[in-house]
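What follows is a single structure, and I will ask about it in a moment.
Not every chain is included here, but those present sit where they belong.
Chain naming follows the written order as A and B, and within any one chain the residues start at number 1.
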Amino acid sequence: MKMALKLGVIGTGAIGQDHIRRCSKTLVGSEVVAVTDINLEQAAKVVRELDIGAEVYADGHALIAAPDVEAVLVCSWGPSHEEYVLAAIAAGKPVFCEKPLAVTAEGCRHIVEAEIASGRRLVQVGFMRPYDQGYRALKSVIDSGRIGEPLMLHCAHRNPRVGENYKTDMAITDTLIHELNVLRWLLNDDYVSVQVVFPRKTSKALAHMKDPQIVMLETARGTRIDVEVFVNCQYGYDIQCEVVGESGIAKLPEPSQVQLRSEAKLSNAILMDWKDRFIAAYDVELQDFIDGVNAGTITDLLPGMAMPLRWPPMPVCRRRTVERSC
Amino acid sequence: MKMALKLGVIGTGAIGQDHIRRCSKTLVGSEVVAVTDINLEQAAKVVRELDIGAEVYADGHALIAAPDVEAVLVCSWGPSHEEYVLAAIAAGKPVFCEKPLAVTAEGCRHIVEAEIASGRRLVQVGFMRPYDQGYRALKSVIDSGRIGEPLMLHCAHRNPRVGENYKTDMAITDTLIHELNVLRWLLNDDYVSVQVVFPRKTSKALAHMKDPQIVMLETARGTRIDVEVFVNCQYGYDIQCEVVGESGIAKLPEPSQVQLRSEAKLSNAILMDWKDRFIAAYDVELQDFIDGVNAGTITDLLPGMAMPLRWPPMPVCRRRTVERSC
């Protein structure tokens, strides 16, 4: 009989709820036994509505300490991440932390040092793009040598629009961060310099922010990456990545869509909502965490800076069930 | 605690093994407790290699009769399907039957009549295309009214090549059968006439068979469908479906691929192996059967002719776990 990994989830906002549903109903090998939130009523409501019978804890520390919680998902407010991740490491419990790992470089370093001190890989940061089929197919082509050594990457990260809370530097910390994550994995290389350029500002952006931005990165091997970050582009949520190699060019697939001929246009829909773009990748990402814990090892696709770049083998996409004894 | 639906699998050839792996390791809410095959050693080997601890039964009837088998998958040789499906109906056990349901129209009718007599929906036939995301997206567009009423469909079903066992009439019974299945569902309509035309034969086909063929179907509402069936097309496994409506045209998405610029070509790979084309759809199809049984109802997307065309609501793509009491 299959036994599931018992999870505790800290934070029951949008992404927290989504992960609770995912780990309870969709994925193999897990169940959610504990939840908490800054708003306890909200946490209780989520448990009720999803009908999962998990216990509601007073706070993250109580949840981490609960004996039946075998692993922790941190989905709370960014500034609280560091504290909970450190607590999970201290408790020797594997922890999946939504981005950001911490809100300061120092905070991240504390976590990396704590994990190293623990002697085990315990932390996985919530970046989903390396689990996306399109990026994996792109990496396969690069790794196959069919386009030769990568020399340049032309990328774009576009959102239709952002709200008032979005500040200029969030183009880096909230938006570009996904490229920082996935491109390092894609190229198996690390960054050595960065330059940000501000083109003419779009009239569609709010007064307080600069948009678009162009970020130019240089890697250790000399590959040059340009990323257009444009979060008020109006027309869609659009992620582009083109890898220019010595003998050819490979381009990230566009999301598969019905091709329409109508109203004087040959068209394919472009997604408007970022949540639809990598929807399948979230499942694979969380399944990889569950399987990793169940198998006694987890692999972090964004290893801490202090650790050598030992990339894990590509996780298998297919879901696996793992036998565990109670 | 989650309890799984206990499945018995008759036939441990390629597709049988694949379903055993799927229902044991990948999907939610099932486990395989019983298997059998015309070759019992082969069945035992599969159980051993997949490490699933299922019991090997002497034959399909013994397996169907086993008390812990709650539902049956029929994956044996086509001519044996009718017998096992009827036995499962007689035992009151839900049964998923790989195509064909039976090798004669009479055999199919017997099954339909037996199912009607049982008073419950018990039979699901193994057609995966209606579970494919591309066909679902196409159906969404049609159902949205964006292209108006469908008037014509232009389809193609192409394989790189077929072996010596493939005879001319298998273009209909083995190949076109998938279009017969999915187009009826897509259009929510039924066929009233059919015409087969034989173009000039390709020099790449073996002497004994006619290839390609063009099949022209007419539906009850007057929609005309042409399907090119070309099983020695050399270049790839390629499934095309274009729906011409009163005000626009919708086309089945091509499988998502990395776009390459290399060697004087802008290209996207075309799959060569049919098994890769609908790989995700098989998971959804079996999960739908499991969920349907667990929920106390199954929906067959190819209802028997004698039954009114009551199309089920589109099954949800996401996997669900179902609580069952022992």
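Note that a contact is a pair of C-beta atoms (placed from the backbone, for glycine too) under 8 Å apart; a residue touches a chain by one contact, two chains touch by 3 or more.
A quick note: this is a predicted structure, and the numbers were derived from the prediction, not measured.
Depicted are 2 of the identical subunits; the complete assembly encoded in this structure file consists of 4 such copies.
As a convention for this text, only the chains that are shown with their structure count from here on.
In whole angstrom, the spacing between the mean C-alpha positions of chain A and chain B is 35.
Only residues 1-2, 4, 24-28, 31, 133-134, 137-138, 140-141, 146-147, 247-263, 318-321 of chain B touch chain A when the two sit together in their complex.
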